[in-house]
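The complex is shown incomplete by one protein chain, all other protein chains being positioned as in the whole.
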Amino acid sequence: MSRANGTPYAPHTDDETAAMLAAIGVDDEEALFDIPEAVAFDGEFGIEPRTEREIRDECARIFGRNDDLTEFLGRGHYGHYVPSVVDHLADRAEFLTSYTQYQPEVSQGFLQALFEYQSMLVELTGLDVANCSMYDAATALGEAATLADRVRSTAGDTVLVPEQLREGKRAVLENYCAGADLTVETYPMADGTADVDALADRAGEDVVMLYAESPTVRGCIEERLAAIGDLADETDALFALGSDVVALSVLESPAAVGADVVVGEAGSLGLPTAYGMGLGIFACSDEFLRQVPGRLVGASEDADGARAYTLTLQTREQHIRKERATSNICTNQAWVALRAAIHAATLGPDGLVDLANDSVREAAALAERIDDLSGAAAPVHDRHHFREFAVRVDQPAEAIAADLEGEGFAVHAIDDHLLQVCVTDLNAGETDGLVAAFEEVL
Amino acid sequence: MSRANGTPYAPHTDDETAAMLAAIGVDDEEALFDIPEAVAFDGEFGIEPRTEREIRDECARIFGRNDDLTEFLGRGHYGHYVPSVVDHLADRAEFLTSYTQYQPEVSQGFLQALFEYQSMLVELTGLDVANCSMYDAATALGEAATLADRVRSTAGDTVLVPEQLREGKRAVLENYCAGADLTVETYPMADGTADVDALADRAGEDVVMLYAESPTVRGCIEERLAAIGDLADETDALFALGSDVVALSVLESPAAVGADVVVGEAGSLGLPTAYGMGLGIFACSDEFLRQVPGRLVGASEDADGARAYTLTLQTREQHIRKERATSNICTNQAWVALRAAIHAATLGPDGLVDLANDSVREAAALAERIDDLSGAAAPVHDRHHFREFAVRVDQPAEAIAADLEGEGFAVHAIDDHLLQVCVTDLNAGETDGLVAAFEEVL
Amino acid sequence: MIHDQANYEREGEDVREPLLSEKGQETVDVREDSPLPDDLTREELTLPNPSEPETARHYTRLSQMNWAIDAGPYPLGSCTMKYNPKFTEDVAADPNAAIHPDRSARSAQGNLELQYRLQEVLAEIGGMDAVTLQPPAGAAGELTGILVAKAYHEHHGNDRSEVVIPASAHGTNFATAATAGYDVVELPSGEDGRVDLEALEAAVGDDTAALMLTNPNTVGLFERDITEIAEVVHDAGGLLYYDGANLNALLGRGRPGDMGFDVMHYNVHKTFATPHGGGGPGAGPVGVVDELAPFLPTPRVREAAEGSGYERFEPAHTIGKVHGFAGNWLVSIKAYAYVARLGDEGLADAAAKAVLNANYLAERIDLDVPFGPFHHEFAATAGDRDAADVAKRMLDFGVHPPTTKWPEMVPEAMLTEPTEIEGQSSLDDLAEAFNLAYADTDEALDAAPNRTAAGRIDQVGAARNPRLSWQALDGE
Partner (left out) sequence: MIHDQANYEREGEDVREPLLSEKGQETVDVREDSPLPDDLTREELTLPNPSEPETARHYTRLSQMNWAIDAGPYPLGSCTMKYNPKFTEDVAADPNAAIHPDRSARSAQGNLELQYRLQEVLAEIGGMDAVTLQPPAGAAGELTGILVAKAYHEHHGNDRSEVVIPASAHGTNFATAATAGYDVVELPSGEDGRVDLEALEAAVGDDTAALMLTNPNTVGLFERDITEIAEVVHDAGGLLYYDGANLNALLGRGRPGDMGFDVMHYNVHKTFATPHGGGGPGAGPVGVVDELAPFLPTPRVREAAEGSGYERFEPAHTIGKVHGFAGNWLVSIKAYAYVARLGDEGLADAAAKAVLNANYLAERIDLDVPFGPFHHEFAATAGDRDAADVAKRMLDFGVHPPTTKWPEMVPEAMLTEPTEIEGQSSLDDLAEAFNLAYADTDEALDAAPNRTAAGRIDQVGAARNPRLSWQALDGE
C-alpha cells in the first residue's frame, strides 16, 4: 500500500487509484481530462516541491529580512496584544476548516459565534443591524456608498468625504463609486477634524452620502458629529460614520449622533499586526435591512422548537439575486470576525474600555514628551487624540522618519514636515526609546 | 457584574460569590477554612501577579539567555523534526485538558489513541503487550527490574547492566532496585557493545535481570543480542532490552532475539528537544501480563455490542492493589504517547524506516569526515552506529567541547579524550559547519 | 457511516449553549474613568464579561457543534473544500511577518520578497504575465479584473457597456459586473451544458467589454470551444475574464493564459488550500496579460535594481486600490507555502486526483448526472426528489451534502466536488450517504436531519421575522 509521488494531501494508494480507475473504466487519469490539445499545457511551472520543514525554514529566512523595528504606525491598521486564548480557540479545526454555513443544522457553532459578533457590533454602534463582516474598512466604505445610491432618492450623485482620508480608503471608495456613477468629493478639515462650517456650505441636494470619521485618519476625535449628522439629514443624504471597534467602546454612540451607517475596522481586535489585513464593520439602521451588503445571521427555531441560527435574508445576496444583489461579496472575513468576538469576550466591557482609555492617555502623554523636544511640536492638532497624533518637525519629515528607522523605530511621514505617531499597548513600553531616538535625530 | 482581584481563572462575579456564600450560610470565604491559628499562614509569598503578556515577555527574555548553539547531542535524548500536524492535533483541548479515562464511555477518543499507541509498540517490539507509557527510559528500566524481581524466582538479586550506561539511567535504576533489595552490577563492554564472552563468565544464578541496549549509549548497534538473550535464558534471568522507537523500526525485532521486556525511549517521536523530557516504553510478553506496571487499554464491547475501549487489568495498579501494586505510577505520559502515535502515523512505516536509515547513514558519513581531520579519530568503535558515535581527540575532550561551543556547536565530552557526536535530521544540514568548527579547534 | 453531532442543550429553556450575553453581561460606566470630556463619550457599555475558562468552554462547545473538513467529507460543488495543511498556519504565524503595511520598502524586504515570489508562481500557474495579490476574495478579484478591463477599454477610448456571462455562472460574476457599472448579458447554456457558440456570437458585439467564464464550467465541463470562444470575443474587441474558482481541475494541464484569457482571478482558498474559515478570509489575486498590467491595482511589487531587493511601484494606469492595504496577507502566506509544498508534480497530481475522485463518486451514486465528461465536479440531479431534502438527510450519515439547486440548468441539482483529498473509502461513504438519502421515504426526508445539533431549521421564519442580534431577542 504505497503512494506515488504527487500531492501529499491526497490519500490514494497506488492500489486504490487503480481500483478507482477500473471502477470508472479508464486506464489512467489522463483519460478523464477533456482538454483539446491546442490549449493543453505540457510545460513546467518550474516549482520544486519542498518539504514542510524546508518551507518553514525558507519562509523564516524570508521574513527574517524584514528589519526588526519597533513600529509606531497606525493610520487605519492597529496592533493590540491578542490574548493567547484567541488563537487557541479560533484555530480549532471546526472553525478554521469549515465553509460558509449553507447547512445551518450542522453549523450551529459558527452561526452562533457570528450572531454574537453581530450583537457586539449592535451594542458598539447603537444601530439595529450589523452584518457578519466586510473585507476591511475601505471596502465597507465602498459598500456604504452603493447602499446610499440604492436607498437615497436625492437627485445627486456626490459622495462627500473628508479632505484628509487615508489614501487607500479613498481609492477603494472611488472604485465602488465608479460603477454606481457616483462622484467622490471632499470637504475641508480644520485642525484634524471636519470644518463643519465649510461643510455646511458645501452640503446640498447633490450629496447622496456624507462620510465622517472619528477618530479621523490623524487620530483626532471628531467633536461635532451630531452637527454633521444634522447636515446630512437636512438634505436627506445618508450619514455614514467611520470608526474603529476599540474607539467605539468609549466614543459617543453612532446612533446617538444620527449615523445611518457605521463602517470601519474591527480587525484591531483579534488580529495581530497583519500587513493591513482587516475586518470591515458594516452596521446600519433597520430601515436599510433589505439593502445590507454581506451575510447576516438570524435566530430562528428548529423542528423541536429550540432556538437555532441560520444565514438569513439571503435574497439580498449575489447567489440568489445575481446582478441585482446588494453587493458582490461572497467569501468575507468570517473567521476574523470570530477572532474579534473572542477577543472582545476575553476583554469584557471593562477591558475594552480600559484599552480605549489607554489609547487616549498614552497618545496624549507621548505627544507631550515629543513636544518637549526642540525641533518637534505635538500634537499638531488641538484635539483629543485616539492612539495617534501628528507631529510637526522642523526638518523634512521623510528624512526624520528615515533616521528614526536607523534607530530602530518606524513612524509615518505624512507631509513635508509632518510625522504621525501611533501608540498602543504593544509599543507603549517602548516610548522611552522612541523619545530618545527622536532626540537623537531631530 | 464585576470581579474582585484574584485568580483570573475563577468566573465568580462579586454578586455570585455573595449569593453562594448566602446559600451556604456564611459571611465570607474565610469562615469555610478550618485551619487552626497555630498553623495558619498569614505571610506573603512575595509573588507579584503579572499579565499574560508580561509573562510571555519575561520567559522569552529568560529563555533568550540560552546560547544559540547547534546541538549535536544525544545520549538518550534525541530531537527529530516534529511535523506541524502533531502539535495541531495533540493540542486539541479534548486531548490536552482531559484526565485519565476513568469513565470510558465518555473517553473513547483518548482510549482509542492509546490503544493504537500500544499496538504500534507491539509491532515495533514484536512482544505481545505494551503499556501506554512510563515516564522515560530510565524509570522504565527501573520498573523492568522490579518486574524481574516479582516474576523471577532465581535465588539472586543482581541486575546486570552494561558498564557503559548513561549515568542518569543507572542512577534511576539503583533507586528502583534499592527498594526491592536488588543490586546493580555491570558487565564489560568491548568496543562499544557488550563483551559477550566476559558476560558469559559473569552470568549466573544470582542474576535476576540482564539488561542490554541497542543502540548502546555510545550509539553502537549491538551485534550479538540473541547470544545475550540466550545467556539470560540459561540462568532464567529476565532479558530486558533497551532501545529507541526510531531504531526499533529497523533493528532486529526484540522478540526475535528473545527479549522478555523492552524498555527505552519513545519521546524521540512526537516531542521536540525538551531538556530531557521523555516517554518511557514498556513492552513485554503475555506471560507477564498481570505484572505489567502502568496503564493498559483494552478492547471490549459496549451495551450495543459495538467495540469500545477501556482501561483494563486495573487490579495491577496502585489505586486498587495499593502496596501490592505492580508499580506506584499513576499519572504517566499519556499525552506524549498520543504525540508519538500521531508522529508515527504521519511518517508511516516508510517514513519511519527512512528516518532510521538516515540515522545510520548520516552518522557514518559525519564520522568519516571527522576522521579525516588531524587530531581526531571517528568512529572510535568499529561498529555500526545509530545517530551517534564517539570521537577520540588528541587534546583534552573538555577543552575541545568548550572550544566548539565557542564556535556555536554543542557536543558531549564523555571521557578525557573522548567526545560524542549525534546527528539527526534536525542538524544534518549543519554538519559542514561542525566539521569546519572541528578543524578550527583541533 | 452514522454521525451524531455534539450537542449541549438546555431542555426546559429550548436553547443549546446559551449566548454569551445570557451567561452574563456587565455594564460599564464609561465616563467614570474617562480621559475624555463627557460630550465625546457614551454613557455606558454593556457587553458579556466571561472569565477565560467560560470563554474557552463556550467556543469549544460551539466548535463541536460545527462541521468542518477535518471532521469529514465536505463536497460542496464549486467550493473546493480541500484539506488545509497545518504547517501553513505555523508559517503564517511567524512574528517577523507581522509588520505594518506602511513600513518603508527598505525595512519590509521580507514581506515584499514573499509577495513577489507568490506573484511569480501564480503568473506561471495561470499562464499570465502580471499578478496582484491585493483582492481579498474571489469576488473582489472579479471586481478587480473587470475594473482593469474597463480601465483598459477606457484608456483605448472604448466605451463599452456590457459584460456577457453564461447563465450557469456563479452569482458573483453577475453582481460584480453590476458593481462595476456594466449591464449584464446572460448567455443561455448550450444543450451540452457548455457555451453555445452561436448564442455567444449573437450576444457579443461592440458593447461587449468582457466575457466572464469559468473553465471547466460550473458543472465541471471543459469548454472545448475555448479557442473559438476567445476568437469571437476578441474579434469583437472584448476581453476574456477567467473565473478561477475551478482552476483546481486544470493545474498542470491547462492554463487560462494559453486559452486566450486576458485576465483571471485565482481563488487561493479553493485551489491553494487556504482555510475557508467559515466564510473567509480568502484571497483573490488577479493575473493579467501584459497589455493589462499597467491597469492593475497599486502598489505592485517587483525586483529592484540588481542586488537591491524588492520595491513597490505604481502601475502606469492603475485602477487604484481594491483593498485598503495589501489584501489578506496571512492568506497569501499560506498559499505560498502550499504551492511550495506541492511543486509541479504535486499540483498536477492534485488536479488528477480531484478529477478521478469526482468521476469515481459519480460512478458510485444512484443519481443521474446529465452532463459529461466532467472534471473535478459534477451536477447530479435528484430527479423528482427535492435536492435540499436529500441534502438534509445526508447530514445524518456523517458527510456534508453537496451544493444544492445550483446551477439551474440541472433540475434539483446536487453539485458535487469531492476534491483530491478524499480517499476511496470516504468516497464510498459519500456515495452511500447519497444513495441512502435518495432512496429514503418522503417522511424521512421531511424529518431530516436527526443527528445534528439542531433539527431542521425554519429559514422562512428567520427571514420573515429577522432577529439579528441578542438585543433583538430580548424580552422574547
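We just call them A, B and C in the order they show up, numbering each chain from 1.
The rule we apply is simple: contacts are C-beta pairs under 8 Å (C-beta built on N, C-alpha and C of every residue); 3 or more make two chains touch, one makes a residue touch a chain.
It should be emphasised that the depicted structure is a prediction, and the values quoted were computed from it without experimental measurement.
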Which displayed chains the unshown chain touches = A, B, C
Hidden-chain contact residue, picked from the options B:L313, B:L418 or B:V435 = B:L313
Remark   = subunit A residues touching the chain left out here are 1-3, 8-11, 13, 83-85, 87-89, 93-94
Hidden partner interface residues of subunit C, rising order = 1-11, 23, 51-54, 56-57, 60-61, 64, 68, 70-72, 83, 85-86, 398, 421, 423, 425, 453
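The rule is short, and it goes like this: only the chains that are shown with their structure count from here on.
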Task = Specify the chain most distant from subunit A by Cα centroid.
result = B
Key: Distance from subunit B to subunit A - Cα centre to Cα centre, in angstrom   = 48
Message = Averaging over Cα atoms per chain, report the distance between subunit A and subunit C in Å.
response = 19
Inquiry  = I'd like to verify one number: the distance from the centre of subunit B to the centre of subunit C, where each centre is the average of its C-alpha atoms, in whole angstrom.
reply    = 46
Request  = Any chance you could list the residues of subunit C touching two or more other chains?
outcome  = 25-27, 49-50, 52, 56, 60, 85, 87, 89-90
Request  = Can you tell me which residues of subunit A touch two or more of the remaining chains?
outcome  = 52, 56, 83, 88, 91-93, 350
